[in-house]
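A single protein chain has been removed from this complex, and every other one stays in its place.
After this line comes subunit A, so read on.
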Amino acid sequence: MKEFAELIKTLDGTNKTNRKVDALTAYFKEVSDKDKVWTIALLSHRRPPRPVNTTLMRSWAAEWATIPYWLFEESYHIVGDLAETIALIVPTTTNNSTKALSSYLEEIIALKPRTEEEKKAYLIENWKQMDYYQRFVFNKLITGGFRIGVSQKLMTRALSRATGVDEDILAYRLMGNWDPSSVSFKQLVEEENEADFLSKPYPFFLAYALEGPLEKLGNPNEWYVEHKWDGIRAQLIVRKRNIFIWSRGEELVTDKYPELHQLADLLPDGTVLDGELLPFPNGQIGSFNEMQTRIGRKKVSKALMKKIPVIIKAYDLLEWEGKDIRQLGYRKRREHLEAVLKPLLENSTLPIAVSPALQFNSWDEVAQEREKSRELRSEGLMLKRANSPYEVGRKKGNWWKWKVDPLTIDAVLTYAMRGHGRRSNLFTDYTFALWDTNAEGKRELVTFAKAYSGLTDAEFRKIDSWIKKNTVDRFGPVRQVTPHHVFEIAFEGIAWSKRHKSGVATRFPRMRRWRQDKPIDEANTLDDLKQLIPMSGDSTTNGNN
């Protein structure tokens, strides 16, 4: 633990990538194999299930620090991170724990079934024995979410340096489902393991947003164009008649989509597809809003599955006849993909489709195709070089995404909350409203979206100080402010929604511009927003209006 806390402290103390990689490499060379495995797990977002309810943790920390609970809560809102707040607030010690990181994790795993009293005693006992950084790390192990400015990519690079194993091979070995409490470092990092291989996905190839004019990409004939579907990126694996579905976040989501399980018997053995999981109500692509009703559920009811069935729209083939074909060119992989899926596509009731790979003679035609995106319910286009291999991670050059311009509307700032992480202690999370006419015929502001990104740090600072001076009411961490500022809000998609007070849900709303030139009277109305909803709408909730 001491070494791990030191590592986190060092990583915390620099913005330089090289220094981070050096520190990680040195750490991987120094610590025990068991600690290495756990470190890899934690830095790739694999953590033990949370053993303690965080509300209890908060009250115990307040009690141990002998401060009232409300004061703990206020501090938490300002610090913006629970593990950090607790580490700061409980009584200071300079004690140093010598117990290994892996031992702590074993204890934390064993803690889950214990009684509340035992959990409380365990936490307080440990808070007593650790210095600030150890307490912080310990709390993070319990509350989860190790976001410390070290990406998985960076961690893999350091591990590669420490072990001499190639970075791409490591990225592949570290994917999928492995249990840090049972796997050994050797098995995880150094050995090819047949049994693990069955469910193992490939690292996803990710695209950057297009930079510069299309013409720079060269001859359009050397490129394929696909629509960029707005669902969940996924790999579907069929090996030895087993099916596995992995989301891009490396989460195994097979159980969430039972309608796809039949593909285990229909796709040839040794097939790995890359594609998009999409909601498909009434035989057409639905909105992301509808997809969300499926993402959250582990157990899917028959009714929901009937109302919002999910399909996979495949666009790439990574494994064919049991062989890794990622090094083949895109055109060749697509040929294999279409051949593999051909027999399945003859049956239109199966939950699988191919995303068409289009070719154009001019970039103008490509641009025209992009204009069709909203109508087709895509987010824009993907451009893929015909002879490109399937690479590892986010790379420039062979794949580009070219999204449609977002929809925009001018809305009024009505509420604000403090941000988290690097924006803790600043009011950066805002609620926006549009004008509407209520039942009595009066004009009022109706909340329609929350947004917390898109402004510069300098703008955030200005608005933060304005908010502090123009608060009219407080509801816990939320401040109601005088309606005064208008912002242009950009968003990717829009659909009817029963869950939103405004009746409308927007996808990925963010601030595009601070309209200091606009008085609030000139902000848009809710009706203006509704005009932006595609006519086809969501069949499930249409007619609400």
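Quick note on the criterion: contacts are C-beta pairs under 8 Å (C-beta built on N, C-alpha and C of every residue); 3 or more make two chains touch, one makes a residue touch a chain; residues count from 1.
Simple rule for what comes next: contacts and distances are computed from a predicted model.
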UniProt protein name of the chain not shown, from "Ligase-associated DNA damage response exonuclease", "ABC transporter permease", "3-isopropylmalate dehydratase small subunit" or "Branched-chain amino acid transport system substrate-binding protein": "Ligase-associated DNA damage response exonuclease"
Absent-chain contact - pick from A:26, A:88, A:252 or A:404: A:88
From A:251, A:269 or A:457, residue that would touch the chain that is not displayed: A:457
Given A:219, A:465 or A:531, the one touching the chain that is not displayed: A:465
Omitted-chain contact residue, chosen from A:128, A:420 or A:530: A:420
Hidden partner interface residues of subunit A, rising order: 12-16, 65, 67-68, 70-72, 74-75, 78-81, 84-85, 88-89, 92, 149, 419-426, 457, 461, 464-465, 468
